[in-house]
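Of the protein chains in this complex, all but one are displayed in their positions.
Here is chain A:
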């Protein structure tokens, strides 16, 4: 058996991406939950540069940074490919995973904003969702085409996580009427067996995100 460990922290969207990739490929691994307020020696040893999760440790060798981990998984375990074979299509998939990474501060601003800043962030987040729906997803069932790919995993947080964030903030961002295709994708994504079985519990996420938003607002005003 391959010696494979995943250092993660609930309910990190980045850690879930790696979990989904491993599950979709049928790869067995040991999951280690990290306490990010008290980082373990292992974490600091395996990711001394960023000191963050997720970290994949394969035969004792660490791989850090979510996008790097996912490309590594794709290369080591090519079954059920999550990236297209064609270099141009692959570049397009990488473009959209980078887009998600670059634009995530805007969604973070939506989550922690209040008042006027909140309004501005909501507007920007909706514009981004439109771009993602029109140009990223288009008419496809999944971002990856007929089946789930790395881009779906990158936008996977738009499913279970966004709903909870919207409830905590009190603003609906991804309205079904405004984003019908993203809504359809959301349903399809959550129905995939490997995803369905590996989503964080909504009732557990609600108090977590509520407390997180309160902390962020408090620290912004000090």
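One rule holds for everything that comes next: a residue touches a chain if its C-beta (ideal position, glycine included) is under 8 Å from a C-beta of that chain, and two chains touch if they have at least 3 such contacts; residues count from 1.
Operating definition for what follows: contacts and distances are computed from a predicted model.
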(request) Have a look at "Flowering locus T", "60S ribosomal protein L6", "Glutathione S-transferase" or "Mini-chromosome maintenance complex-binding protein" and point out the UniProt protein name belonging to the hidden chain. (result) "Glutathione S-transferase"
(request) Out of A:91, A:184 or A:217, point to the residue that touches the absent chain in the complete complex. (result) A:91
(request) Just name the one of A:15, A:43, A:64 or A:82 that touches the chain not displayed here. (result) A:64
(message) Need a quick check: the contact residues on chain A for the chain that isn't drawn.
(response) 49, 58, 61, 63-65, 67-69, 71-72, 75-76, 87-88, 90-91, 94-95, 98-99, 131, 135
